[in-house]
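Note that this complex is displayed minus one protein chain, with the remaining chains in position.
So that you can tell them apart, the chains are marked A, B and C in the order they are listed, and the count of residues begins at 1 in each.
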Amino acid sequence: MSFSGLGEVVMNTKVGPEHFLMRVYVPQLTKLAKPGRFVHIRCSSGMDPLLRRPISLHGIDYGKGTISLLYQVVGTGTRMLAEMSPGDGIDLMGPLGNGFTIPDGINKALVVGGGIGVAPLFPLVQSLKHYGIEQTVLLGARSAAFVIGREQLESLGVKVKIATDDGSFGYQGFVTGLAEDVIPAAKPDYFFACGPYPMLKGLISLTKGFGLSGQVSLEEYMGCGVGACLACVCKNRTGGGTEQPASAGGFEYKKVCTDGPVFEASEVILDD
Amino acid sequence: MSFSGLGEVVMNTKVGPEHFLMRVYVPQLTKLAKPGRFVHIRCSSGMDPLLRRPISLHGIDYGKGTISLLYQVVGTGTRMLAEMSPGDGIDLMGPLGNGFTIPDGINKALVVGGGIGVAPLFPLVQSLKHYGIEQTVLLGARSAAFVIGREQLESLGVKVKIATDDGSFGYQGFVTGLAEDVIPAAKPDYFFACGPYPMLKGLISLTKGFGLSGQVSLEEYMGCGVGACLACVCKNRTGGGTEQPASAGGFEYKKVCTDGPVFEASEVILDD
Amino acid sequence: MTNPADNLTDRQAGSQGVNLSVNLGGLQMKNPVTTASGTFGFGPEYAPYVDLNRLGAITVKGTTLEPRKGNPTPRIAETPAGILNCIGLQNPGVDHFIREDLPYLRNYDTPVIVNIAGNSLDDYAEVTRRLSGAQGVSALEVNISCPNVKQGGMVFGTDCMMAAEVIRVVRENTTLPLIAKLSPNVTDIVEIAGRVAEAGADALALINTLLGMKIDIRSRKPFLGNIMGGLSGPAIRPVAVRMVWQAAQAVRLPILGMGGIMNAEDAIEFILAGATAVAVGTANFVNPAATMDIITGIQQYMRDNGITDINDLVGAAWK
Partner (left out) sequence: MTNPADNLTDRQAGSQGVNLSVNLGGLQMKNPVTTASGTFGFGPEYAPYVDLNRLGAITVKGTTLEPRKGNPTPRIAETPAGILNCIGLQNPGVDHFIREDLPYLRNYDTPVIVNIAGNSLDDYAEVTRRLSGAQGVSALEVNISCPNVKQGGMVFGTDCMMAAEVIRVVRENTTLPLIAKLSPNVTDIVEIAGRVAEAGADALALINTLLGMKIDIRSRKPFLGNIMGGLSGPAIRPVAVRMVWQAAQAVRLPILGMGGIMNAEDAIEFILAGATAVAVGTANFVNPAATMDIITGIQQYMRDNGITDINDLVGAAWK
């Protein structure tokens, strides 16, 4: 099930150099929300941009009927979002996609977010906490100013470590480097990650080395958001997709919007 | 000479059922302003609408450096204008076109405006008054609510008569019918008119019957507004246009934007 | 005449009295609105947003004999008032479609138009045979126009003879209504429309996408994974309307018009140009209920203008 229609913006605040936090009252959608799922937003009532924009669920308040979205202004669509005010109607579809699933029997999770990839990890962290799973959260960012949400995560009582490219905060270097340092000590038995492809690529090969399995949330340019247009595909090792037979060349294309955006790390093939 | 750039909206108020009055501070443009000329406005910073919209000068305050525009909301562009607020920048080119010229030796003018065609007549009425020319102003509108600017004109001390299609105010019927009644008594020796083509057509044939000459302000879909694209043409009897040789078929196309928008009534050919 | 009861009766009579049903070359549709192939999946994807029973027909994703992987990503790019796509006919193959996707569609009281494509005449023939034998297929839309797949030098859709050959082969293998979907990337749409008509098509679908591309000025490389893609959306509507207008006057076949239809006004523009039915593509991505809004809007336009039969509007701009 999925909702399509108008929600009401109840808050839209700047929370970082290019980052905004928006809360939307949309109870019909909220009740179906789940960590790792996303909404598909029509940013303009006109034709620029024409397509909707996918944004992950960053917060879910089932009681209040609100979702929150953490987004970075990178182009026309997100700029239009940033210009919205409380009281405005916002046209959204969702929740869409398959979210994170917390496998039975895990005890210690490593949660890794790169850049704006931190957005969908918040509700996940809350779920993990809810299930009493210990967790270490690693956040990677360009610089100190781009580290978003550390305090909020810490206030949930989880360990947070930071890596910045320029060393202006925490570990200097990529978050994959930080992960390499952390894993041997933290000894996680599972991981969850969201961030840019190079980071995910690095993390997948690193965790493989440690024999660690996990889930990654992917991004791709989207058309429909509902699995109809086949625009948003990513290469996948398995041949067991619901609509597609096992295919020859070592991979098949799966849809980020409906088969994902969260995939088993071991399944995905990330090209350069 | 002509200006292109940003003016500042200083006022934008609803003055009729679909009508707005906007005042813009733009001294570089104002100093070149003249009754009957127009500005070409970029209503959207995006691509919808793509083209600029021509709007006549409705008021000119050389002292304050402002122009005012009286416009009716009929589509996307004018709707966007109506949404502007004091302090907003507005992208305009102008003043463009040739305005009204007040011929030497006229004493009594008939000024006829139909619908939003009243807009450019205000500065004309002021000029006529300035030159001490007696005038009767006839305004035609759909209904009483659509009669715009009667009080302002009367406060200038000019006679104003109204015709409404539905008879809800003044003469019942078209303003051309009213003109037919008025001309024999008022005995004007010249006329000026702006309004929809059927009205102008009617008026031109009517005044011809009375041996009355005059000027009409025309409208056409525009591209450039500066005479470069040849989109905005109207049929003209004369063959003496600056860029065009006399042509065979009894007419040549002249440009509303630069040869007009004001033309000698006897020159124009209005098709159905 | 202005008493409220009369008004009510008028309105009710209107909503019942308006005939929306059309016949597209033998395919009976309860209203003229279908989906554009490739933009609506196999149906269930949009079921949460659309009452599939209300559609005039459902046109499904292009289907080929063998499964197709499709092109590398990015597969979609935005352009002014349009999108470029280079999906590359990713699909699970005709057998999988018949086995896994068609049964779902049989739950609905809506005809199914299956869009087919192939690399060779034999492919087209075989896909046609398999679909003609399947229960629940109401018509075939033959894609001889997809710009996103390499076909060993053969460009079916732009070569008149080849296009006609494809239609002839499909015709020989089916009695289903046969809709020939034409490429707009041609010098003379009327010529090709005439050839496919002679070759046995029952209707024409136009237009498929315009071939276009986009270059990323940061990487200085083509943006799309497949370099070129097909342009769809409102940007192409004037070209599509023109081709429908030209083909409708030249060829005695009903037309399924498409290309940039976003709302009822756009749909009516195509009908006035000569389209008997219309397909909604890119608009689904923008507004998942676009097809529903368009059906309602066409009805409203007819009532507002006192038109009782949609067929009276077909080609009204030139008839």
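Here is the rule we use: contacts are C-beta pairs under 8 Å (C-beta built on N, C-alpha and C of every residue); 3 or more make two chains touch, one makes a residue touch a chain.
Being a predicted model, the structure only gives us computed values, none of them experimental.
Peer 1: With the full complex in mind, choose from C:P48, C:P80, C:G136 or C:G200 the residue touching the hidden chain.
Peer 2: Answer from the full complex: C:P80 touches the omitted chain.
Peer 1: If the hidden chain were put back, which of C:V186, C:L204 or C:A279 would touch it?
Peer 2: Checking the options C:V186, C:L204 or C:A279, the one contacting the hidden chain is C:V186.
Peer 1: Given that one chain is not shown, which residue among B:G16, B:G177 or B:G227 touches it?
Peer 2: Selected residue, touching the omitted chain: B:G227.
Peer 1: Touching residues of chain B against the unshown chain: what are they?
Peer 2: Touching the chain left out of view, chain B contributes residues 1-2, 4, 42, 47-52, 93, 220-234, 243-245, 247, 249, 252-253, 258, 271.
Peer 1: What residues on chain C make contact with the chain left out of this view?
Peer 2: Touching the chain left out of view, chain C contributes residues 79-82, 84, 158, 185-188, 210-215, 217, 220-222, 228-229, 231, 233-239, 241-242, 245, 260, 265, 268-269, 272-273, 301, 313, 316-317.
Everything that follows uses one rule, which is that only the chains that are shown with their structure count from here on.
Peer 1: Quick one: which chain's Cα centre is the longest way from chain B's?
Peer 2: That would be chain A.
Peer 1: State, to the nearest whole Å, the distance from the C-alpha centre of chain A to the C-alpha centre of chain C.
Peer 2: 35
Peer 1: Can you give the whole-Å distance between the Cα centres of chain B and chain C?
Peer 2: Roughly 46 Å, centre to centre.
Peer 1: Going through chain C residue by residue, note those that touch at least 2 other chains and give them in order.
Peer 2: Those would be 80-81.
Peer 1: Which chain A residues sit where two or more other chains touch them?
Peer 2: In chain A, the residues touching two or more other chains are 47-48.
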